[in-house]
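Excluded from the complex is one protein chain; the other protein chains are retained at their positions.
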Amino acid sequence: MTSAKQILHTSETRFRARYSETDKMGVIYYANYLVWMEMGRTDYCKSVGFDYRDMELDGANMAVAEATCRYITPARYDDEILVRTQVERLNRRLITFTYVVSNDQTGTVLAEGRTVHIAMGNDGKSRSIPQRYVQLMKAAALSS
Amino acid sequence: MTSAKQILHTSETRFRARYSETDKMGVIYYANYLVWMEMGRTDYCKSVGFDYRDMELDGANMAVAEATCRYITPARYDDEILVRTQVERLNRRLITFTYVVSNDQTGTVLAEGRTVHIAMGNDGKSRSIPQRYVQLMKAAALSS
Amino acid sequence: MTSAKQILHTSETRFRARYSETDKMGVIYYANYLVWMEMGRTDYCKSVGFDYRDMELDGANMAVAEATCRYITPARYDDEILVRTQVERLNRRLITFTYVVSNDQTGTVLAEGRTVHIAMGNDGKSRSIPQRYVQLMKAAALSS
Partner (left out) sequence: MTSAKQILHTSETRFRARYSETDKMGVIYYANYLVWMEMGRTDYCKSVGFDYRDMELDGANMAVAEATCRYITPARYDDEILVRTQVERLNRRLITFTYVVSNDQTGTVLAEGRTVHIAMGNDGKSRSIPQRYVQLMKAAALSS
């Protein structure tokens, strides 16, 4: 028996924490973790074979319906950050991503997050995700 | 009989959505709602009688342990925003704030959020919130 | 004899510096002054009788061609900020705004800036500013 967690396709995003992302407490400001999650989503799409900007050009935007972040250890300026991104749930109208943000040098987990997205057309109305993108994401999940 | 919801002290924060806060989808980028919640916290502290920066000068920082936001209707550039902030739970080590973000002209609810904070000393270790601040927050809650 | 400086129409924008705008040096991060200048531009347009978002709906975007900021005294979290905005130069294709950012409680000048803007159509090509907006800005300048 294999656990569901093990077989999920995971993308990895690496970068250094920016000075602009710090706050007067000396650590990374909490809203920036949502920016980092968005970078994780961009790379997740690339890792399964498409560019998110092409999906937008096809008239499908992934509007965020919900975002959650649990802050475990503060990140600091110039830390090497690793964001691991997975798709937890996927259908034609909705995608749920999960994220683990860690310090890439020490391995320390900094934060864990989840975002739920609903496909929206350029008119702001909900629509279904174009079949091509759903298939690429499902294929990646199965091949992992 | 009165409901618990009615008697909670609520602070109000008003401002206009900035151009810098928009993204290429034409709406306010999702991480900025966490910035708006932080503005709500700053004003909540003022509304009960103290400045959050004084609490930091007293060596007590309110580190964010968890943040959640549910996005309901997108905000747009130059919209008049109203953030209503309440304290849902409070003890010497932990505060939970809740927020309702709405369009102040139309009354439409844009987002709802919650943040959980833990008091930390300048050494990064957890500590208790100075009594003075706990009392001011409790007094406000009771007088509402 | 009156100086040119005295007769320029000036708009005023007031707000408090946000926690998110600070950095680990304990002061407001330098790029945020450009955000504050943009808020000054939004209010300048309102002060002469139009909303900048309407100008964009009319297909004219004011793309930034150049931005300069001289940092004089650091701003800090929760400081009351005042941005005074003027139009230094205006023709059908180009606008130059100047800004003085100060602490509204103490009067201390924090920064001085200038931005040069070129009108662009939605196709990204340069165009002229719709006559209506040029007239409103010129009328304000003359009546000051």
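We just call them A, B and C in the order they show up, numbering each chain from 1.
Heads up, the rule we're going with is that a contact is a pair of C-beta atoms (placed from the backbone, for glycine too) under 8 Å apart; a residue touches a chain by one contact, two chains touch by 3 or more.
Nothing here was measured: the structure is a model prediction, and the numbers come from that model.
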| item | value |
| --- | --- |
| Which of C:8, C:34 or C:134 contacts the chain that the document leaves out | C:34 |
| Positions on subunit A where the hidden chain makes contact | 15-16, 18-20, 35, 38-39, 42, 51-53, 77-78 |
| Subunit B, residues in touch with the chain not shown (by the definition above) | 19-20, 22-24, 26-27, 29, 31, 76-77 |
| Contact footprint on subunit C, counting only the chain that is left out | 24-25, 30-32, 34-35, 38, 56, 61, 63-71, 74, 124 |
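Just so we're on the same page, only the chains that are shown with their structure count from here on.
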| item | value |
| --- | --- |
| Interface sides of subunit A and subunit C: same vs different residues, half threshold | same |
| Cα superposition angle of subunit A on its copy subunit B, in degrees to the nearest 5 | 180 |
| Where subunit B and subunit C are represented by their mean Cα positions, the distance between them in whole Å | 29 |
| Between subunit A and subunit B, centroid-to-centroid distance (C-alpha), Å | 25 |
| Set of subunit C residues in contact with two or more other chains | 19-20, 77 |
